[in-house]
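With one protein chain removed, the remaining protein chains of the complex are shown where they sit.
This part shows chain A:
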């Protein structure tokens, strides 16, 4: 276990050094959610039945969760890109923990996405969104966001390692931006046709979004919905932990196989 921590930290260092050398990609992935937030908040928000200011308070937590879900895309792209690099062969022939390479990537992503929360929150505050609940619960909301990001990244790493090429990973990764559209992150699901509403409520993003809205004190939990949405904190935790428990060992195995 200490070998894993030591090696994982070394690989984490590698990723942070790479970002320091080429910060443009990071800046872009951090800017996109802000652009989306402004776009959705003021363009769509103005046309929705919900009064504009209310919609923006509803949207900010949703956008935080949708951004966390982007871990699938970044994890996937990074893993696919790395898997074609010669340096992976060196890692595989070193006497190091097999889990360290994917873990190091996931940890580096966690560090950068935690930093990326700051500008997004500031823009949210400027748009009128507020933390309306208790401080401790707000801390819990941030914890959930990071846990869900970590889970999404593991899903991405697994898909990235399994994909045939960088291009394939890039295309599939970009398609994941649709996942939050099929949830309650951007719009309430109550108006959706029955079957679509069921799909949306079982989308992990819906449970996490409902939990974050509740913990920030922005909205109460709906009474009539699928279980993960009516029990959002438990649902969000279960979804995240289940995804990690499923994807992390598979990703490690996929990486070790070469």
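By our rule, a contact is a pair of C-beta atoms (placed from the backbone, for glycine too) under 8 Å apart; a residue touches a chain by one contact, two chains touch by 3 or more; residues count from 1.
The rule is short, and it goes like this: contacts and distances are computed from a predicted model.
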item	value
Name under which UniProt lists the unshown chain, selected from "FAD-binding molybdopterin dehydrogenase", "Signal transduction histidine kinase", "ABC-type xenobiotic transporter" or "NADH-quinone oxidoreductase"	"ABC-type xenobiotic transporter"
Residue of A:22, A:126 or A:178 touching the missing chain in the full complex	A:22
Omitted-chain contact residue, chosen from A:5, A:94 or A:122	A:94
Contacts of chain A with the absent chain, listed as residue ranges	6-7, 10, 13-14, 17-18, 21-22, 85-87, 89-96, 100, 258
